[in-house]
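Just one protein chain is left out here, and the rest sit where they should.
The block that comes next holds chain A.
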Amino acid sequence: VRSQQYPPVRALQASAVLRRASDEHKKEPLTSSSQQHFDSPPAGHQPEQEPQGPHPSYTGQGGQESEDYESEEQLQHRILTAALEFVPEHGWTAEAIAEGAKTLGLSVAAAGMFHSDGSELVLHFVSECNTKLSKLLEKEQKLVQLGEAEKKPLDEFLRDAVEARLRMLIPYIEKWPQALSVLLLPRNIPSSLNLLTSMIDDIWHYAGDQSTDFNWYTRRAVLTGIYNTTELVMMQDSSPGFEDTWRFLENRVADAMTMSKTASQVQSTGEAVVQGLMGAAVTVSNL
């Protein structure tokens, strides 16, 4: 079953060029017996799959694709994942991507597949973090459903979710300000905004939000504010274990809870006042 969305020839050619150029870095000989890979067809993208055995053969017989051919997207995914290891040293740059490509046995020319400002690397990282967060929240939800864990109160849930997500930045915290500036490039704003909003929506979904009115927007706006400000505080935090950041987060979440409680109190007071006035009006009209 083959399900590719890209013209296979281009991917083949690109990969073949990289393969030939990296001959001196090759760890294993190109196997012509690509038959052993028939049972692992690529389907969409598989983020967590590491190549188990010999690399899939790109240059099949006479330029024909083999059943196990990897799409360009999957290849890029693998390169970027490998590149993350070099970010603390090189930053979110083409150098990091080149180093990552080298560890996969590809030529450093592979970095030419990407923009030179490291956009794809940052976006890839953010996307991976969001996926990790979703999986974590889903796992916790299952535990609660099975009765093996207590359901957290809302403020604790939000706090823990934001903290878990921000902790994923810790290994890259030195270079994170650079990443933030990349995310704010006009070219990247649609993607980074999309990633941010779907992450926040995910957190609220697992928190059990079922609002279908304007609250839907208010809640997400508030949580986005909390997340962004806490992220910025984290950039400047030098306390041990980022305890200042977590305390800031706790206070912001508490503020949000208070704000919503106050809002509903104001509303009920307002309704009571209106009812009182109506009663008074009726009384006066009956005098």
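Observations on the structure shown:
Assume contacts are C-beta pairs under 8 Å (C-beta built on N, C-alpha and C of every residue); 3 or more make two chains touch, one makes a residue touch a chain; residues count from 1.
The working rule: contacts and distances are computed from a predicted model.
Chosen from "Sorting nexin-4-like", "AP complex subunit sigma", "Electron transfer flavoprotein subunit beta" or "COQ7 protein", the protein name that UniProt gives for the omitted chain reads "COQ7 protein". Only one of A:T212, A:Q236 or A:S264 touches the absent chain when the whole complex is considered: A:T212. Of the listed positions A:A83, A:A96, A:M199 or A:I226, the one in contact with the omitted chain in the full complex is A:M199.
The missing chain lies against chain A, touching residues 6, 14, 45, 47, 72-73, 76-77, 80, 109, 112-115, 120, 123-124, 127, 130-131, 133-134, 191, 194-195, 198-199, 201-202, 205, 210, 212-214, 216-217.
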